[in-house]
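Report on the following structure.
A single protein chain has been omitted from the complex, and every remaining protein chain is retained in its original position.
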Amino acid sequence: MKKQRIGMIGYKFMGKAHSNAYRSLPMFFPKAPKLDMAVICGRNEEAVGQAAEQLGWAESMTDWRELLAREDIDVIDINAPSDAHKEITLAAVKAGKHIFCEKPLALTLADSREMLQAAEEAGIAHMVGFNYRFSPAVRLAKKLVESGRLGKIYHFRACFLQDWIIDPDFPLVWRLQKEIAGSGSHGDLGAHLIDLAHFLVGDVKEVIGMSETFIKERPIAAEMTGLSAKGSKDGPRGEVTVDDATLFLARFDNGAMGNFEATRFAAGHRSTNAFEINGSLGSVKFDFERMNELEVYFTSDEEDVQGFRRVLVTDPAHAYAEAWWPPGHTIGFEHTFIHEMLEFSTAIEEGRLPEPNFRDGVKCQAVLEAVERSIDERRWVQLSEM
Amino acid sequence: MKKQRIGMIGYKFMGKAHSNAYRSLPMFFPKAPKLDMAVICGRNEEAVGQAAEQLGWAESMTDWRELLAREDIDVIDINAPSDAHKEITLAAVKAGKHIFCEKPLALTLADSREMLQAAEEAGIAHMVGFNYRFSPAVRLAKKLVESGRLGKIYHFRACFLQDWIIDPDFPLVWRLQKEIAGSGSHGDLGAHLIDLAHFLVGDVKEVIGMSETFIKERPIAAEMTGLSAKGSKDGPRGEVTVDDATLFLARFDNGAMGNFEATRFAAGHRSTNAFEINGSLGSVKFDFERMNELEVYFTSDEEDVQGFRRVLVTDPAHAYAEAWWPPGHTIGFEHTFIHEMLEFSTAIEEGRLPEPNFRDGVKCQAVLEAVERSIDERRWVQLSEM
Amino acid sequence: MKKQRIGMIGYKFMGKAHSNAYRSLPMFFPKAPKLDMAVICGRNEEAVGQAAEQLGWAESMTDWRELLAREDIDVIDINAPSDAHKEITLAAVKAGKHIFCEKPLALTLADSREMLQAAEEAGIAHMVGFNYRFSPAVRLAKKLVESGRLGKIYHFRACFLQDWIIDPDFPLVWRLQKEIAGSGSHGDLGAHLIDLAHFLVGDVKEVIGMSETFIKERPIAAEMTGLSAKGSKDGPRGEVTVDDATLFLARFDNGAMGNFEATRFAAGHRSTNAFEINGSLGSVKFDFERMNELEVYFTSDEEDVQGFRRVLVTDPAHAYAEAWWPPGHTIGFEHTFIHEMLEFSTAIEEGRLPEPNFRDGVKCQAVLEAVERSIDERRWVQLSEM
Partner (left out) sequence: MKKQRIGMIGYKFMGKAHSNAYRSLPMFFPKAPKLDMAVICGRNEEAVGQAAEQLGWAESMTDWRELLAREDIDVIDINAPSDAHKEITLAAVKAGKHIFCEKPLALTLADSREMLQAAEEAGIAHMVGFNYRFSPAVRLAKKLVESGRLGKIYHFRACFLQDWIIDPDFPLVWRLQKEIAGSGSHGDLGAHLIDLAHFLVGDVKEVIGMSETFIKERPIAAEMTGLSAKGSKDGPRGEVTVDDATLFLARFDNGAMGNFEATRFAAGHRSTNAFEINGSLGSVKFDFERMNELEVYFTSDEEDVQGFRRVLVTDPAHAYAEAWWPPGHTIGFEHTFIHEMLEFSTAIEEGRLPEPNFRDGVKCQAVLEAVERSIDERRWVQLSEM
């Protein structure tokens, strides 16, 4: 097969994670399609040049339109700030590229639908960056649900807890500004929970939420990159225009009840991305801080030895495990991206749609917006309204 | 001081727990008021007679009105089924007795208010059975919140998960019948969470909930006692008239966000009564299945050693610990009742109101009903409406 | 059946635990033999009088010989300091009483053998206080081993970690004096591990150990009671004559390997009494700080869901659970004594030998002394030598 030549737009947190993924595929998944880390693109010429060298890209550019115009590029990986996703995606679709777009797909549901429609009409491969699906433990949860080993699902209970902005003097980074980020904890963290719910339980029927911005003004950031920034606590302050925390209740089409909580104000939780599923035949529990483990319970276990099993998902029976290390030897956060890019490149090679794709991005966006509407209008919102 | 002479109505699960508490006070809290386990009262003469012998009561009776009429009884302990609480309480108030009433105080908010008003007018001591407040770990959480060591509270997140009726053939016990139990998981389990929220965080401003009865018909129980019963899975079925699970979101008066979930359909959870509080300076986590532990986090810990501490609350610095065993030697579920009765009897002796009392019972009932109304009317309900 | 009339010698830590056990049997195990808490005996007249009242004994005495002379006493419970066990036991045997003796049975193996021989010749019921056997989780471990569900046993790995004397100024209490206590962590903590090993794995063939007294001198205690005492850090110091920590390796008769560690210098461990057993078909793990749990692993579990199960031993399928509370409602340290006294009184009534009895006390003492000899002589010691 011909090598897939990739052009990547963005080079910060996600850019590094994706680069590492592309770079790691041949070593750990030797049967994966061959990739060419061709061009990395960013606005700051010096910075993107350094990134190219550090992250292993052959070339760097500053104009993404120029990148899209190149005939020798097959695939576009978009991990620029969220407010740029739509424009770049539509242009890339037009240029006939396959597209990987980081989540959130867009800032609005309407935009994301426009992107999906364009991509579907163009017949390209499209994928959206819900990387947590690619945790081996999440795959095991999926397998247990799909095979019926958990029975009928009654409950999905999930929270994504962080604490990186708990200091009131933490500066006003782009992730705290609605016009760039779209939303705060809701779109950043909650979106992952929603996608996991879609993946593991099914479609959502209705939602009602609540939201809070605990710290309403913060020091304006002098400079900002991804999660970190420098600001002076004595300098001018600006308004925080996104939510610090958003919670919502949901009812799934299949009757299950959903409980979702995303916050950046949970002291002591650096990044607790956790869920539990309760079914009629069993339960599973997951916490990404212990991503190599899935807790599993079966009602059919013998009466005297029923209990949640701590399953270390590093055995040959577990997804992706054989590519890595012997049982008991763990992997980390970055590996989810390697598995993600395995799916993306394999799907392109096989001429099929990767999963999760823009449809999943749209579905997630629909729930995000339904929750926002439910907050604004203080009422239950049906997904069918969206 | 004169002995407090107790008459107890009810002799099943709670009756046993209370009896053990009264009986244990002099051994472990020798300075506690002296109590006399005078009369136990129940409808079935033979059963209550056996209970008297087993549980250590001097006499048994079958007519609670007769009990209330006795001059030599100072205190009435009501742990009869929930639908009897109001009538007995009002009569006991009239008879001038001090009253301990198991939760829920009544089946409706209106009833519970009537009970409170009567009790306040009579000037008796009144207490309601929210026993989890009396866990040493909960006391530590309270101390950390009250002293400001957790800072401003942002989040309260709680769930009470059980699985004892997950089998669709489990019979239709009284706890599944609205006219006796008032509600299902909501009033049984959720009520405890609400009281803990009141105790630890403060008053609730508004709520919105959702509710589900997953198994709508069950075998009619031939005989039923507390949590267990015998029914034939092939016999006639009756309607389950209470909720199997109820979730709700809440906003507290102080701005904190609340997340509450109560269910009897969480496979693998025999009785997970867990909460977490996140404040600006720290967090605490509790799970009653590990009731001797509180997890505590402080943002002020040195940067390289920040993390949740597993505090075993059996040290002299912890509530009630010195009455029990050396550090590291744990206590169990029943001990919460011993601490509860210590408060009850001490308050009576000191002529003050015990905590929690009927006011707390009313406040809890108000939230329970506000949630129910929010479910019926599919809207946010203000506590001020109730 | 006639009531068993008990005379108890000693009234501190263990005296309280035993009293609570006797007192609790009729409420929770109504079919247990009827007991009469007749006489409590101690050297200090005022203190023992107060203890009688607090702990629920009908009478108090100061002369144990007088107690033994009473015809109306059937059973003697010895929880006086360890150096008094032998003399009292031999006298009680002579008086034809059934005997419960706290561990350690005696200060030396020779003494304990003399006690066993006397007891066996007299045909009395005799029991020794290895209370941890009576944890429901330990019973489950025993059941799994005995039924073969763990297969052939390869490893027993146990530690009993405390930290109550880690402060060098903690005073020289009786437990730190060889002439009273016999030994330090070894006889106090290690003895429990050895008994659990005997109970769960079998007899020990050979041992080799090491021992250390980290703090060699401590303030002389002005007054001392059980674990606590008051001493002045600036006052005179005396020599610590027992071990602060003792470790040993063992080979069992059945080929299993044993690893034992007892210490009072493990900062952060109030009372971690933990063991793990690895067999050819599975493993179990236990930690008394979480005594309501047993972790259980089976090699026969399906490949993708193998893992240690956290079994909460509060289900009807677990030992003693039905006497207590519904599933998920835990018990504590003191309950082990209630179960212990259930065995003791039931065995007396049934005319059989209780378990564990003096034979187990002797066996434990043999291992304790074999370890001490191995330390003194710096060589492996066979149990057959002892």
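Structure notes:
Letters are used for the chains, namely A, B and C, taken in the order the chains are written, and counting of residues starts over at 1 for each.
Here is the rule we go by: a residue touches a chain if its C-beta (ideal position, glycine included) is under 8 Å from a C-beta of that chain, and two chains touch if they have at least 3 such contacts.
The model shown is predicted, which means the values in this text are computed figures rather than measured ones.
Taking the complete complex into account, A:Arg270 is the one of A:Lys3, A:Arg270, A:Arg352 or A:Arg379 that touches the chain left out. Taking the complete complex into account, C:Phe308 is the one of C:Tyr11, C:Phe275, C:Phe308 or C:Phe358 that touches the chain left out.
Contact with the chain that does not appear here is found for just one residue of C:Asn44, C:Gln117 or C:Ser280, C:Ser280.
When the missing chain is restored to the complex, the residue among A:Met27, A:Ala58, A:Ala110 or A:Ala222 that touches it is A:Met27. One chain is missing from the display, and on subunit B it is touched by residues 140, 143-144, 293, 295-296, 298, 301, 303-312, 315-318. Where subunit A meets the missing chain, the touching residues are 13, 16-17, 19-20, 23-24, 26-27, 30, 53-56, 162, 164, 226-227, 269-272, 288-292, 312, 314-315, 324-335.
The chain not shown here touches subunit C at positions 154-155, 157, 159, 161, 163, 166, 208-210, 212, 214, 245, 247-249, 251, 255, 257, 259, 261, 263, 265-269, 276, 278-283, 297, 299, 306-308, 378-380.
Going forward, only the chains that are shown with their structure count from here on.
A centroid comparison over C-alpha atoms places C as the chain most distant from subunit A. Separating the centre of subunit B from that of subunit C, both taken as means of CA atoms, is a distance of 36 Å.
Centroids of subunit A and subunit C (each the mean of its C-alpha atoms) stand 54 Å apart.
Taken residue by residue, subunit C touches two or more other chains at 312, 315, whereas all remaining positions touch fewer.
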